[in-house]
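Structure below; questions to follow.
One protein chain is absent from this view; the other protein chains keep their places.
Right after this comes chain A.
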């Protein structure tokens, strides 16, 4: 049985039925879980009567004709409660619609043969009961209330079958109506199983969601196992070599960060992930932390690929010569920005720096791999350095 207290999802309806009897709530239409206009729901709350009783009573008098006036009058005169979210319950509407429809047919047919309608009445009430069971609130309590649910559903099904059988028996003499009878039986079966199918579909949906969740968990566990646990083992084994430990920890940190925070991106396709990938390789190889900041992004092409090669050369140089000037930890900063069609990459270290003019002209690293490469591709490279001040390589390229 549904009582008023079970619908108390807000402060207006008291927690327990005894209190509800003391102070009846105001007569208001309730739009949450309404069938037509929420009149019955409001009335049930106000009078403290079970909602199903009120609804069936209204279905009967509406079906008989006079109830329509009463219902419309209440619809117009009773204000709607403002603090609830309107939600129409279509299964309930269907259930009561069947009851009203059958009664309507019964009233209209009173002039013709009355007996022929009784099977329809029985069947209609059965359908009503079954669909009533499909009410979402009922469904939530199915687990607790399986017994009475079964009884009600069986009663409903029995009524439907009895109604159909009686209908067929009465009309069996009419030749050619057997086909129609079969169709009606099939329709009846469909009506009976529909709520169950609906529920099964919901359950499947829940199960699927749960499965996705557990798959995600498994993926996380696998990742932690493959990378983090592995690295921790390696660190323990290399505990005597601080440089190697630092390299391992740094590589693992970068890997985990990328997995947690960075959008999945393809280093073959776009500039920012490519810059991150290159700096990671240099960092791994030379054991110097490289801090990468990227602003904006753009797709890669051949010229940008050359620019990345130049940037890589600059990073390698920086990592080699970054060794902290005043005993501080060496570090390299990489900054890549895409601003409209202009692409800039800066590579900076705080190492000892060097005198650019003193570098022999034949040294490939700076002149050829960085400056020459950028110029060949229509870009520009600028190197700023002075002994003791670190080095900054600035690469610029206009996108075609």
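Here, contacts are C-beta pairs under 8 Å (C-beta built on N, C-alpha and C of every residue); 3 or more make two chains touch, one makes a residue touch a chain; residues count from 1.
Basically, contacts and distances are computed from a predicted model.
The subunit not displayed here is recorded in UniProt as "Response regulator transcription factor", chosen from "Short-chain dehydrogenase", "Spore coat protein", "Response regulator transcription factor" or "Nucleoside ABC transporter membrane protein".
Residue A:294 is the one among A:294, A:343, A:370 or A:395 that touches the chain missing from this view.
Shown as candidates are A:257, A:285 or A:376; the residue that touches the absent chain is A:257.
Annotation: of A:81, A:348 or A:373, A:348 touches the absent chain (contact as defined above).
Although one chain is not displayed, its contacts with chain A can still be listed: residues 257, 260-265, 289, 291, 293-296, 328-329, 331, 333, 335, 337, 339, 346, 348, 350, 392.
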